[in-house]
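Working notes, structure below.
For this view, one protein chain was removed and the others were kept in their places.
Coming up: chain A.
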Amino acid sequence: MIKDTSRRNFLKGAGATALSAGVLPFLKVLPAAAAGKDVIVSVTGRTINSLDLHRTGTNRPSYQVAVNVYDRLVSFGTKTLEDGSLSYDYSVIEPEAAESWEISDDGMALVFKLRPEGKFHDGSPIIAQDVKWSFDRAVSVGGFPTVQMKAGSLESPEQFEVVDDYTFKINLLRQSKLTLPDLAVPVPMIINSKVAMEHATEDDPWAMEYLHKTPAGSGAFKVAAWKPGEQLVYERNEAWTSGPVPEIKRVVIREIPSSSTRRALLERGDVDLSFDMPNKDAKELSEFEDITVTTTPVENAIYCLCPNLSFEPFKDKRVRQAIAWAVPYEEVFQTSAYGRGAPMWGGSSTTPQDIAWPQKFPYATDLEKAKALLEEAGYGDGFEVPLSIDLSQSDWMEPAALLIQENLAKIGITATIEKIPGANWRTASLVEKRLPLHLETFGGWLNYPCYYFFWAYQEGHLFNSSNYRNEEIETLTPETLHMPVDDPDYAVKIKRMIEIAWDEVPRIALWQPAVNVGTRDVDGYEYWFHRQLDARGLKKA
């Protein structure tokens, strides 16, 4: 087990693999900043609670282990954004453990050729049986991995076929543009099935207990030490076969719960990277010369104000529109997000020009218009409504709710702020969908507007916390979900869907959130849709 690395084992392991004896004393006495060009110390506020993404209860911060320690068949490309920072590129699919792939003539199968030189960390070859076992596991264990696989129409083990040791075939249930990108998300990681099966038991056929603490992958890094609640140490895989070996030998992920402490550490130069900084720190630190703050808007994500259509005044579209006209967008954005992210208000036309998503909603702050709409709907005297927020996200929800409450009062709506404990939030807002007016934060991993609509606008789906139902959306969403983007019908239908979403506003867009990462003399930070640190491309400037 990795967690209780004793000093002796640690030294032994280090000597055998990455750290030469000469590096170690120097590592022991010098501060991180001076620890040479091959060690990066990163701080984060969240705990990594498992090394196995497929396990029940594995939290988001743990997904980075799947990214750094495991390979997938394919990966996304990299692009440079306007501000010069790096981002993954969802329009380009690149080989990772697979060398190449092709679509069968009838279009109903994907055939992957694995790299013949592909090796796991233990030196054994990556073969199609491993891929099949890993995919079987992802669709069988239930919970999040199974749901995510399903999004790519990967639903049952029968779909996965071993043709020969280095050829793996996926039989498709339907032709969908989501299948290939879904193979590049962290979930379908390739596990060393020989190692895993040695530790599988009758009660635990998928070796959940073993892989939870001991990864068996082929990725660019190995886990050198893991102490939940304290730190995780990655060590470079010198023999990585699925990509160029990382420049950094070791990456230390240290958990520091207090954001002010994280900030002090970065300012003092004792750490190289601070991941997912609060917006306030990002804004203030971006004025420092030797600290680079990279702020990347999260693709396919919007922070929303959601009126719930199960409750009376919100059944009327004009009431929802009135609220959309009443929100003090600019103030909310500046106060809650310190201006980090992208505005989602003030669009010029009520019909979208392109299929970009998210794009600016055609609303702005106009209290007169809001009052007129309320009057028209017969609520000229206003009404009372609770405005619910999540206590665990109170950093941005509370200021936003207070500002919204203030403006709603101006049009006669009395909103009382109701704070819901974090443990109860998902149940109340998403599962039971019983909050009349609330804030919501959905973001889709697969960057297509139809995917967002599938989760957030279709009736009964998890993130449709407004209980919204529109017949056209109900037909258009499933139609567009698997349709190729270059199909001429696609843009027409998506534009129509956006138009409806704007007109009926079951979700009032506030702004597009951003991920802030502060670095000191570190290059190669790349934004990923999974919003976790990809350590593979990092280098010291």
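Couple of notes before you dig in:
Criterion: a residue touches a chain if its C-beta (ideal position, glycine included) is under 8 Å from a C-beta of that chain, and two chains touch if they have at least 3 such contacts; residues count from 1.
We take it that contacts and distances are computed from a predicted model.
One subunit of the complex is not drawn; among "NADH-quinone oxidoreductase subunit H", "ABC transporter permease", "Fe-S cluster assembly protein SufB" or "Glucose-1-phosphate adenylyltransferase subunit GlgD", its UniProt record names it "ABC transporter permease".
Here the missing chain is touched by one residue of A:G77, A:P116 or A:G143, and it is A:G143.
Checked against the hidden chain, the listed residues A:G107, A:P205 or A:G422 yield one contact partner: A:G422.
Of the listed residues A:L86, A:L154, A:L183 or A:V252, the one in contact with the hidden chain in the full complex is A:V252.
Of the options A:K37, A:R268 or A:K410, the residue whose C-beta touches the omitted chain is A:R268. Interface with the hidden chain, as seen from chain A, comprises residues 3-8, 10, 27-32, 35, 41, 43, 47, 49-50, 55-60, 62, 142-144, 146-148, 151, 212, 227-231, 252, 254-258, 260-261, 264-265, 267-268, 270-271, 392, 421-424, 426-427, 430-431, 455, 461-462.
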